[in-house]
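One protein chain is absent from this view; the other protein chains keep their places.
As written, the chain order gives the labels A and B, with residue 1 at the start of each chain.
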Amino acid sequence: MAKPLLKVRGLKTYFFTDEGVVKAVDGIDFDIHKGEIFGLVGESGCGKSVTALSLLRVVQSPPGRIVDGRVMFEGMDLMKISEKEMRRVRGAKISMIFQDPHSSLNPVFRIGDQIAEAIQLHQRAVKKEVPSKVAEALDLVRIPDPRDRMYQYPHQFSGGMKQRAMIAMMLACNPALLIADEPTTAVDVTIQVQILELLKELREKQGASIMLITHNLGVIAEVCDRVAVMYAGNIVEQADMASLFGGPKHPYTNALLGAFPSAEKKRGQLTVIPGFVPSLINPPSGCKFHPRCPYAKLICTEEMPPAVTVGEGHIVRCHLYEGGKG
Amino acid sequence: MRSRADKKIVEVRGLKKYFIAERGLFFGAKKWVRAVDGVDFQINRGEIFGLVGESGCGKSTVGKLILGLWKPTAGRVYFDGRDIAEMDGRELRKLRRRMSIVYQHPYSSFNPRMLVRDIVGRPLEAFEIAKGRRKEELVAKALQEVGLNPEHMFRYPHEFSGGQQQRIAVARVLALNPDFVVLDEPTSALDMSVQAHILNLLSHLHQKYNFTYLFISHDLNVIEHISDRIGVMYVGKLLEVAAKEKLYQNPLHPYTRFLLEAVLTPSPKRRRKREILKGEVPSPINPPPGCRFHPRCPYAMDVCRKQFPELMDVGGGHQVACHLVG
Partner (left out) sequence: MFTTFTEWARKKWTSPAARKFRRNKLALAGLVIVSIIVFCAVFADFVAPYDPIEKVGPKLAPPSRQFLLGTDVAGRDILSRIIYGTRTGLMIGLTVVGLWAVIGVPLGLIAGYYGGKIDYVVMRAADSFYAFPQLVFVLAISGLFRPGLDTIVIALGIIGWPLYARVVRGKVLEVKAEEYVEAARAFGEKDRNIIVRHVFPNCLAPIIVVLTLGLPTAILVTSALSFLGFGVSPPTAEWGCDLSSARGYMADQWWWATSVGLAIVITVLGFNFLGDGLRDALDPRLRY
């Protein structure tokens, strides 16, 4: 396979609070390839959002700090470069949109102005060209009547349109990697498919590489090429979409898929994971999932399982699969 | 001999609820939020009726109107054959014994200064069913039934996780043993694995105690999983009502079809191109005239712009409001 666009190795981000050290991200490895949509999925508190913030080095510090790890991107280790160089990466090379478009857009500036600002910051655009570049950006995200709409204010845009304007802002800089953190969670179901369709188009037509973070398994299945499942700060399984949903190996992934409500499942028989999400300050010893795992053995309480390849591009961290067998 | 009419426990006719969006110069209103704009349906004893729709469709408002918590602007609500508008304050309060509610955010439905024992037990005192020791016994029983430790009744709600709080909310309903329960997005604020717990619990209780549920949600997967019959709402109007299987096999309303197309499930097979609905979800403040859906409907005819279609029975309890049908 071609060299990955982004290589993360051993990323650890801890939060040093009064109550103790919160190990939000506790040693994760993954790759994102050019032109793919990579999904990071997990329930609340698993560390997926912190991962994204860590890549951009915008973790709230204090109390957070990236304590270990390498993030290889375009020949640099993002964890080692200076803040000045990092600023050139943020927005221009790697950009990010968040769940709530309302708070990311400034209500007193026109949409067009905000996109223009992004363009002028990151592209060397001649002043005259800017309005048409803005219209282009809005058109790219399928906002109707872009030449008129760009003179409107955020409150005149609906939730879905605001999200798309955010994507337009992200794209205006032509980044190599887009990170989208729960981009459709706050949006209606029929709008969600529009936005996901847009992301797919961006990948097809523009060759965009996207890292999609969500708790929604359905969204992952819809757009992602490869997926990583996170639990309590670790990636427990990663694979391409078909392998993960067709043949999940990790007990947590299995349980999560079993918990997903659908018409086919009988009422009252959704898979239930016993116990609670573990504390990130005092996580369980060994494999963090062991207290809730129906297959837990002695070794699971002692050692964190190593990453094992169980198929093409399919990696699991589970003692059930040691030595590559299933 | 029970007549067919006895099958209904709740019936709603011509229900409307408008809120003031903007005050006019004097005492009138300049703009109305037409949250519910003429809705008719019935809920049968012992069934789980799922009410689904996107933001602004009015489904939560319908739930509150049925419980008599809000007064309708027009229309009638019948509980067990009796018009609740004709009841005085005391009778309505007595009626509340037989109908209950579970909210989306359990924490905000609890007084944070009250112990769990009182949150669950207060209704028993308010309805003069039990107090003191007997009340505590009933509270303990209810807590056990939802899978919580009865000793926890001496704690405060903030000491519990979101899923546990929702179970306390269910216990509150259980202790009262009503006939009818409105569940207003009960799992929308919960993680997937926790949601599975709660859905299983609600299913078990429904079967054990023969409750009737009005299950309100925007999540089609959940609605698909748990409902017997489903009602689809859009901008204050009911567009289609049918038994779950019928709705899936034969969705008649174009909106329903698009809605079903927008459902995302974690299946390993990538879906071929979905039919994606264009446009935005309209606001209930200035809804489109005639059929609310016509601006986004690919089959819109002239009559659709002028007149809202009546909800019509097409056989087997399947009802649709669409000019294309009939």
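Simple rule for what comes next: a residue touches a chain if its C-beta (ideal position, glycine included) is under 8 Å from a C-beta of that chain, and two chains touch if they have at least 3 such contacts.
Everything quoted here is computed from the prediction, not taken from an experiment.
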Touched by the hidden chain, restricted to displayed chains: B
Among B:Phe49, B:Tyr78 or B:Phe110, the residue in touch with the chain that has been omitted: B:Phe110
Selected from B:Arg45, B:Arg97, B:Arg155 or B:Arg274 as touching the chain missing from the view: B:Arg97
From B:Val33, B:Leu67 or B:Ala321, residue that would touch the chain that is not displayed: B:Leu67
Those residues of chain B which, in the complete complex, touch the missing chain: 67, 69, 93, 96-97, 100-101, 103, 105, 108-113, 122-123, 126-127, 172, 176
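Please note the rule applied: only the chains that are shown with their structure count from here on.
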Chain A to chain B touching residues, read off their complex: 43-44, 158, 160-161, 188-194, 197, 215-222, 241-246, 255-263, 265, 267-273, 276-277
Sites on chain B touched by chain A in the complex: 54-55, 161, 191-193, 195-197, 199-200, 203-204, 207, 218-222, 224-226, 244, 248, 258-259, 261-271, 274, 276-278, 280-281
